[in-house]
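These notes concern the structure reproduced below.
Every protein chain of the complex appears in place save one, which is left out.
We call the chains A and B, going by the order they appear; numbering starts again at 1 in every chain.
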Amino acid sequence: MSVDRALVRSIAELARLSISPQHEEAAAIELAAVLDLFEALSAAPVNALQPLSHPGDPELRLRDDVAVAGDQRNAFEVLAPAMSGGYYLVPKVIE
Amino acid sequence: MSDWEAVIGLEVHVQLLTHSKIFSSSATAYGAEPNAQANALDLAMPGTLPVMNAHAVALAVRFGLAVDAEIAQRSVFARKNYFYPDLPKGYQISQYELPIVIGGGLHIVTEDGHARYVPLTRAHLEEDAGKSVHDVFHAETGVDLNRAGTPLLEIVTDPALSNASEAVAFLKALHTLVRWLGVSDGNMQEGSFRCDANVSVRQRGAALGTRAEVKNVNSFRFVEKAIDYEIERQIRIIEAGGSIVQETRLFDAHRGETRSMRGKESAHDYRYFPDPDLPPLRIGADLIEAERARMPELPQGRARRYIESLGLSTYDAANLTTDRAVSEYFEALCAAIPGHAKLCANWVSGEWLGALNAADLGPERSPLSAARLAGLLKRIVDGSLSSKMAKQVFDALWRGDESADEISERLGLKKVSDSGALSALVDEVIAAYPAQVAQFRHGNEKVLQFFVGQVMKSSKGQADPVQLNALLRAKLA
Partner (left out) sequence: MSAELFTLSAQLSALSRGEISSRALTEITLERAAASQPLHNALITTLGESARSEADACDARRAQGPVGTLSGVPYAHKDLFCTAGVLTTCGSKMLSNFVPPYSAAVHESLQEAGGVLIGKANMDEFAMGSSNEHSHFGPVKNPWDLTRVPGGSSGGSAALVAARVVAFATGSDTGGSVRQPAAFCGVTGFKPTYGRVSRHGMIAYASSLDQAGVIATTVEDCARILSVVSGFDPRDSTSSNVAAIAIEPALTRSLKGLRIGRPRQWFGAGIEDGVGTAVEDALAEYVRQGATIVDIDLPASAWSIPAYYVIAPAEASSNLARFDGVRYGHRCENPRDLNDLYRRSRAEGFGHEVQRRILIGTYALSAGYYDAYYRRAQQVRRLIAEDFARAFTKVDVLAGPTSPTVAFKLGEKLADPLALYLADVNTVGVNLAGLPGVSVPCGFSNGLPVGLQLVAATWREDLLITAGHGYQQVTEWHRATPPERDHV
């Protein structure tokens, strides 16, 4: 499976990772090697098998609809890289 | 103009009436200070995990049953992955291939009386995102995650609507229904009921055209304008030889037009996959039966009953089944004075709703109970109060807690229909205005109103109009 730099760039954009042009080539080669690994899956005799997404096939448990007031707001603010007036700040987004 | 037709599909995001969020136990109340209602899970802190709210599931089932949809025995939560500041985890937990509600539909009637059935494709549960504010900070966007994690039911129609009027009729019917069921408060100003419209046009008989999505239109009036504008815009472009771009557009209420969303990328790759933190949701027969058992009479069925059994007009029936609390009030009133549905309807739709609106109160907060109002209507029915007097009594009923009779007594209001007393008043007025008497006798009919007015004045409005008219005519002849 060949992986070109354009593909690396588009995946990196989807994943919001910046990769320097120097590293794109290396990343392409690494990715290609792993994708070769994936090809083995096509030979597996899975036919109509149901995908197993949760080992043990459990059921979703439901919680009672009770609101609990939070008490860690100050602790969260301490962790914030950029906050003002209670809002988290990011560079201006134009919609 | 050639044979154009529009194809419209609607997506409505309805905020569910739960106390806590869909996956976290933060409160869902509107209007808290920024990030005061965002706990570690809402903030996507590492190691936090979602736990499903039972009531959100119950409300989704309730909705599904009300629209005769199929309730999926097994439905799956999926992650919709994309980056945006109001989406703290970098993914939204939603449902993709296996939603909780499948199919169903709603009967609608447009304003010009055209009736049709609108099929639904599906409805699924998902979490709401937070809010970004762009106008509070100079060079930054502020992010408030209070809303992040609020439970939503996304309701999707088939692309089966043909014009803005049908779309609005559908939205109104849906809005009434979700409020009626207690599924949502449907508050469009607060964002509990958000409509997106997918609009495309085509020549009759041709294949489906490219669609554009008009997002987040927050009033029925704007939905109508936005769709009309969008249909026209698309037709204009195609007739000029251009083609429609599949994109998301916003409605600009000031200019009455839709605009392309600037900076919005073309089709996202959401990389949906089943959320590994949430096993599949299984809905058993017992949950379905529990919701079915508590299903109230639905608005459309109730309206039909009002028309068929109570003899109300379609218009009145529709008015009285738009809000469940109003409808319950009306029925309580009817129960108190059986056999006078039309009278009850008039007073509920007229004076009562008018007073509520003026006081900015919801129907559940009416200071005037149906029982006390019934006391007033009884006096209209038995003739002791004229309509005009009744309105006066109503004002007092609204403001205090006396009964109608107590008020009438206090204000000295009693219809003067005692012929003797009335006759005396008429004689007085006739004697006082000989010129007008002469005018009447010479054929000036309009002068009668003058006499009616004078008697009304001297009787302080308590003269029975029907009797008065008859007496005047008899004495002036």
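The working rule: contacts are C-beta pairs under 8 Å (C-beta built on N, C-alpha and C of every residue); 3 or more make two chains touch, one makes a residue touch a chain.
This structure is a prediction, so every number in the text was calculated from the model and none was measured.
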Sole contact to the chain not displayed, among B:273, B:433 or B:450: B:273
Interface with the unshown chain - residue positions in subunit A: 8, 11-12, 14-19, 27, 30-31, 33-35, 37-46, 49-56, 58, 60-61, 63, 72, 75-76, 78-82, 88, 90-93
Residue ranges of subunit B at the interface with the undisplayed chain: 40, 43-52, 79, 81, 83, 85, 88-91, 141, 143, 269, 271-273, 276-279
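Everything below uses one rule, namely that only the chains that are shown with their structure count from here on.
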In the complex, subunit A residues that touch subunit B: 14, 16, 51, 53-54, 57-70, 72-73, 76, 82, 84-95
Of all residues in subunit B, those that touch subunit A in their complex: 18-20, 25-28, 33-40, 43, 45, 51-57, 77, 83, 85, 132-134, 136-137, 139-145, 261-264, 269, 271, 274, 276, 278-282
